[in-house]
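The complex appears here minus one protein chain, its other protein chains still in place.
All chains are identified by letter, namely A and B, in their written order; residue positions are counted from 1 within each chain.
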Amino acid sequence: MNPTPPTASHQDAAVAIPATVTQPRFRFLRSPAIRRPATVIGLAMLLFFVLVAIFASRLEPFNPNVKSGAIYAPPSSHHLLGTDDAGADMLSLLIAGSRVSLIVGFAAALVAILIGGAVGLLSGFFGGRIDSILMRITDYVLVIPDIPLMIIVAALFGRHLLNIIIIIGAIYWTSTARLVRAQVKSVRERTYVKRVRAVGAGNSRLIGRHILPQVAPLLIANTVLMVAVAIFAETYITFLGLGDPSLISWGKLIENSFRGDATLNGAWWAIVAPGVCVTLVVLACTMVGQSMEDALNPRLRVGHLSVRRFRLRSIPADVE
Amino acid sequence: MNGSGPLLEVQGLHVWFDLAGGRELHAVQGIDFDLGPGERMGLVGESGCGKTTAILAIMGLLPPSASAAGHVLLNGMDMYEAGEDSVRPHRWRDIAMVFQGAMNAFNPVRRIVDQIVEPMELHEIAEGRAARVRAGDLLELVGISARQASRYPHEFSGGMRQRAAIAMALACGPKVLLADEPTTALDVMIQAQVLELLTGLTRELGLSLILVTHDLPIVAQTCDRAAVMYAGKIVESGPTEDLFHTPRHPYTRLLFSATPDLYGRGEVISIPGTPPRLDREVLGCAFAPRCDMAFEPCPSVVPRTLPVAPGHGARCHLNDPAMRSAS
Partner (left out) sequence: MRSADYVIKRVLFAVVTVFVAVTLNFVLFRAVPGDAVSALRCRACTQQFKEAERRELGLDKPLVAQYWLYVEGLLHGNMGSSLRTEQPVLGELWVPIANTMPMVILGTLFSIVIGILVGVTSAWRRDTLLDKTGLYTALGFYSMPTQWLGLLMVFFVAGAIHLPTSGIRDPTLGLLTHASTWAVIVDRLRHMALPSITLGLSLYGEYALITRSAMLETLGEDYVLTARAKGLRNLPIVWAHGFRNALLPIITLVALSLGTIIAGAITVEYVFSYPGIGLATVEAIDQRDWPVLQAIFLLLTLSVIVFNLVADLLYVKLDPRVVDQ
């Protein structure tokens, strides 16, 4: 037996699924990976920003595209977060920016997950020739420095939002591909999949019914991490002047504060505010993704070394 | 026993593990035994019965999520009261261990010889060249050529690794050796060799041995004495001969008759039913639901350990005339 006893989580987590064919499909939603405090806090933060982005036009106190105060006016009761170098209301700009930043984040993550998921599934499921070719391609893509490639492609092919989304998605699929491949391989080896095969289920049914639900938790964790990476990358590209010039995003606001010499004007609010938003969203995604991955990693459950020693108690009285 | 006092005394040992939601798992529920010098004792039970936990508790190597109660006395020193700093110098020097699945007991990136030398230098048994020579001798003792000492763990076969683990356990000349399923991962031929090796070594070096296994026949071949564990408790203990010929607990009897699987590996024991969950209190005898001889008091009254023969005790109402007549 194990030095640590099986905890309640053992039975629920994706790694320790018993070999039964009757698997509730989205059982992982009830798994402890979702119930961890870091996951809950992260999800709450994310939900907040998503709601802000959805109701952006109703929440903006001013039109973000119009001058509504003095240039670099400090925060006041009128402009809660001050104004920017064009006299536009900072809070309204942030709310408007949340939309573009989150769209870029989620859309790019989706592209990455679709490519990576497809590559990983094909690779892991069919193995052999297909596997080695796809993994070789993954190896090459992994070595290409991501952000420089993004810069080049954005510079070469124009500064449209869609370009940015596709570029980000097309670069960051490798980790997903590897993850999904490894997971599919291990799921495939499990006896019940073999049993299902023997029963005569087709490949697509096998993938849809038995492999996808198993891979889903890790895939979700990976997607959430990817959203963070994509939002990050957007601020990056935009900062170098390669963002979509017609849109307001948090990256754009950081760029504006730099190009508009907010540092020289002492306009700390114009610098601090957009960065805090990016940091919070990225932090939220990382917390969710990381803590889900940790919860799903069986190798992290056991710790043989700790500063704390096991506790000593007195012998319970009720025994003999 | 050999006249002198016991080397290792375990008294009322309990171990709990914290579970999510503030619950607890009572893995070891008060076990007692003594081990004299040169004595070989088997600790037997199904997987999950708490035998590995008991061994780790004796070594003081429980994880921080655990809590323990009771006493473990090594040469009369209470290991729990003494505290980590006083216990540490005795580890491996007085009480050493062969881990379950020696595959992972070795650090994969360090040479075998360095890992055998490590505790010697730590406990100042030998140093430098002398330590390496001693490590080579120990490997020869377990049937591995000293020339292979500077290999890496992955270059050894499973059987070799298990023997190397035994050589490593002997590095500091311990008085007590705890062996946790030392043969589980091995095939039958090598299993026999390793067991023979263990018995031989304890005889030659005067070592006391606790052999943890799920396989009673192995204990019958190797040990003088055996303790059978079920659901965290020792349900029967006594001389191996007695246990084998006149088991006094239905669980022991079933264990002997249960067939190990074809290859002698895995923990397949064909006793119907499963052991009780240890995260809640068990009323009565924990084995009652699976017992083919259970009678009226079994599900409600916890049985005590009753002596049934000299040095032989069992925790079963069947041995209690008062209970039998009452029902």
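One rule holds in what follows: a residue touches a chain if its C-beta (ideal position, glycine included) is under 8 Å from a C-beta of that chain, and two chains touch if they have at least 3 such contacts.
From a predicted model like this one, the values you see are computed outputs, not experimental measurements.
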Touch with the omitted chain, as defined above, among A:Ala56, A:Val180, A:Ala221 or A:Ile254: A:Ile254
Listed residues B:Trp16, B:Phe33, B:Trp92 or B:Phe287, member touching the removed chain: B:Trp92
Hidden partner chain, touching residue among B:Glu9, B:Glu118, B:Asp224 or B:Asp320: B:Glu118
Sole contact to the chain not displayed, among A:Leu43, A:Ala86, A:Leu283 or A:Ile315: A:Leu283
Sole contact to the chain not displayed, among A:Val215, A:Ala228 or A:Ile248: A:Ala228
Touching residues on subunit B - with respect to the absent chain: 59, 61, 88-93, 96-97, 99, 101, 104-110, 118-119, 122-123, 152, 154-155
Missing-chain contacts mapped onto subunit A: 3, 139-140, 142-149, 151-153, 155-158, 228, 232, 235-236, 239-242, 251, 254, 257-258, 262-263, 268, 271-272, 274-275, 278-280, 282-283, 286-287, 290, 294, 297, 299-308
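Note that in this section only the chains that are shown with their structure count from here on.
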Between subunit B and subunit A, distance of the C-alpha-averaged centres to the nearest whole Å: 46
Subunit A contact footprint on subunit B (complex, rising order): 12, 14, 16-17, 19-21, 25, 27, 29-30, 47-53, 56, 61-70, 80, 84, 278, 304
Complex contact set, residues of subunit A against subunit B: 1-5, 7-9, 32, 302-304, 306, 308-316, 319-320
